[in-house]
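Here you go, one structure.
The other protein chains are all here in position, but one chain of the complex has been omitted.
Letters A and B mark the chains as written, and numbering starts fresh at 1 in each.
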Amino acid sequence: MQVVFGVQKIFNLACGSFYALGAYVGVSAVGWYAAAGGPPALFIVPLALAGLAVGAVGVVIERGLLSFVYERDETFQLLLTFAVVLMMEDAIRLTWGTAPRSTAGLYLAYGQTQLLGATVPVYNLVVIAASLAIALAIGWLLTRTTFGRIVRATADNREMAAALGVDLRRVYAKVFTLGTALGTLGGALVIPATAAMSEMGIELIVEAFAVVVIGGLGSMRGAFVGALVVGILRSFAISIYPELEMLLIYLIVIAVLVLRPRGLFGGAGV
Amino acid sequence: MTGPLVVAAAVVAIALAPLVASTYHVLLMLPFMAYAVVLLGLNLLLGYAGLVSFGHALFIGIGAYTGAFLTSHFKIRSLEVILIAAAALGALVAAPVGALCVRYVKIYFGMLTLAFGMVFYTFVLKFYRLTGGDEGTPFLRPSLLGRSLEAMPKTDYLVGPYYYYSLGVVVVATLCMWRIVHSPFGLCLKTIRDNPAKAETLGIGVTRFRFHAFVISAVYAAVGGALLGPPIGNVDPTLAYWTHSGNIVFMTLLGGFTSFFGPVVGAFVFIYLQNWVMSVVPYWRLIFGAILAAIVIFAPGGLLGLVRPGRAAVRAAGRRGAGAPPAESRP
Partner (left out) sequence: MRHPSQATPEPLRAHGTRYNNPRYNRRQFLGLTGAAAASAALRFDAAPALAQAEPVKLGVLAIRAGIAAPVGAAGLRATEWWAERVNKSGGILGRPVQLVVEEESNPKDTVERYRKLVLQDKVEAVLGGISTGVTLALGPVAEDLATPWLSWDGTTQKGVEETMPNPKWAFKSVDNEVEAIVAGILTPKYFKGIKTVAGIGNDYSYGHDCWESYQAVLKRYVPDVKFVLELFPKLGVTDFTSHIAAIQQSKADMLMCSFWSGDATIIMKQAAAVGLFKTMKGVFTTAGGVHDSLKKEFTPEGLLLGYNTMYFDDPKGSPLLKQFVREYKAKHNEYPPYECDHAFFNAESYKAAVEKAARSGRQWPEKAAVAKALEGIEVESLSGRRSWREDHVQMCNFYQGITTHKNSYDFVTISPVEVVSTKQAMKPAGAKLFDWINGWKI
């Protein structure tokens, strides 16, 4: 999501829908995998693959919808992604029905471990490791490769990049697909610990929005800090004064937007 | 100029509708008229000031809860008092919110309004002892012009006196808004929308004008929200949820925000289309999403833009520039 906004300046309301889609596909993939008799220890492989593969819908949505409105005000892009939210919710219901989908015992397939006196499922650690790896990979992609340089150049100044011969359309398509795949992969990876529900997309948007705003639009580092801030605030609020949990997050969002509209880690210029 | 004739004909048609249309369709006109008021205000921001609010459900919520509180907790039934109180509260809340929001444009403005909307939503949901939480608060039948009308069956009340009362409010709201957008104030807003830098050099206080537009639109949304309450009879937090904000922006876009009456037409089409599609297929969100996408891509001027393509195209080109580089924004 951060990648997408940074480059294309699209605020994607549909990121939550991609996340939900990834979760559902993940459940199905693991279901097939188990039916086919694959070893349980490797279930994360089909899970991740499915998550990545379904990221391909990103291409369809980018080519089929968003590419029409790049020249217009961001508001239109926002509305278009709102349309995607509406459509995806029903598309998911058409495909998977309304009942929450859940994987059986995979969450504990890797066992549990003791960490700082608390019992932690190993799977959580695997996911944390995977997220860090992905973040590092994206960081490497953006800063050390030719593709990354083109992407960053486009983000800084799209007219200049275009003048230098960068094919903007291809960059946009690749970046949006990458962003989508990250969203679906995230959804797939989290599924063993939870259950897929059709409204999880709409629920997630608001939280993702908070994370991104707190961290600063278009800043990778910011996204991590934002996620951390939201996570810590929530557990803090839950143990101190549960009534405030969500309210607190929005108030922080407003405070950040008012005081530092570019977020805690946003760059100086637009 | 056929414009005034068409408008007059529409008002007459709405006034006559209860005589010819089925009761149910007459009842559907009530939310339409309430949304018409909301959207007249929203379009001052969107169409004339170039600011997209994703949190206007906040003010609809304030209007609706004002009516619910006055009728349920304070035994005040007069709709006149309710509407005035809703307008006043709307303005009161809009003042600080607006003061913060209008310093930003484009996506930041949209996100800030969304955040404020969600703060209000969370507030009414969480403080259930005060607001009834998800159960909401009953909006008891208001009296109209001092007449209690309690003895009437609710449906007769809604399609009779309440219907014409709503129509009256819509007409008054329309006339006021027409005056506003055709006043020097409205012209300044348009200048700001098309070229803020130029407006500043001309001595127009950009932030101040945006702030006034924001407050006016909030007042309209609150009045519309108060009108929305009585047909439902119970006011609940979903009225303030962000998807409701999304829906009213959808309506505006559907009708076309480039013209004065576009959003009103959008509300009408949205309500009747939703009514129809919901009955025919369970997956109406899919269809509505597709319609929204199609409008955004192919008809940014909305339905009225399709009717008047020439004018809309010019305006649409101008719209692009809502705060964008000036080079593109002058038609």
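Everything that follows uses one rule, which is that a residue touches a chain if its C-beta (ideal position, glycine included) is under 8 Å from a C-beta of that chain, and two chains touch if they have at least 3 such contacts.
Remember, predicted model here, so these are calculated numbers, not experimental data.
Trainee: Can you say which of B:G41, B:P196, B:P231 or B:G289 touches the chain missing from this structure?
Mentor: B:P231
Trainee: So which of B:Y104, B:Y165, B:F260 or B:F288 would be touching the chain we can't see?
Mentor: In the complete complex, the chain left out is touched by residue B:Y165.
Trainee: Which residue from A:V120, A:L136 or A:M160 sits in contact with the chain not drawn here?
Mentor: Answering carefully, the residue with contact to the hidden chain is A:V120.
Trainee: Counting contacts across the full complex, list the positions on chain A that touch the omitted chain.
Mentor: Those residues of chain A that touch the unshown chain are 89-90, 93, 97-100, 102, 104-105, 107-108, 112, 118-121, 123-124, 193-195, 197-200, 203, 234-235, 238-239, 242-243, 245-246.
Trainee: Could you pull out which residues of chain B are in touch with the chain that's been left out?
Mentor: 9-10, 12-28, 31, 80, 83-84, 125-126, 128, 132-136, 138, 144-145, 147, 149, 152-156, 159-161, 164-165, 167-169, 171-172, 228, 231-234, 236, 238-239, 265, 268-269, 272-276, 278-279, 282, 284-285, 303
Please note the rule applied: only the chains that are shown with their structure count from here on.
Trainee: Going by the contact rule set out above, which residues of chain B touch chain A in the complex?
Mentor: Counting only chain B, the residues touching chain A are 52, 54, 100, 104, 106-108, 110-112, 114-116, 118-119, 122-123, 126-127, 242-243, 246, 249-250, 253, 283-286, 288-290, 292-293, 296-297, 300, 319-324.
Trainee: Using the touch definition up top, name the residues of chain A that touch chain B in the complex.
Mentor: 9, 11, 65, 68-69, 71-76, 78-80, 82-91, 93-94, 202, 206, 209, 213, 243, 246-247, 250-251, 253-254, 257-258, 261
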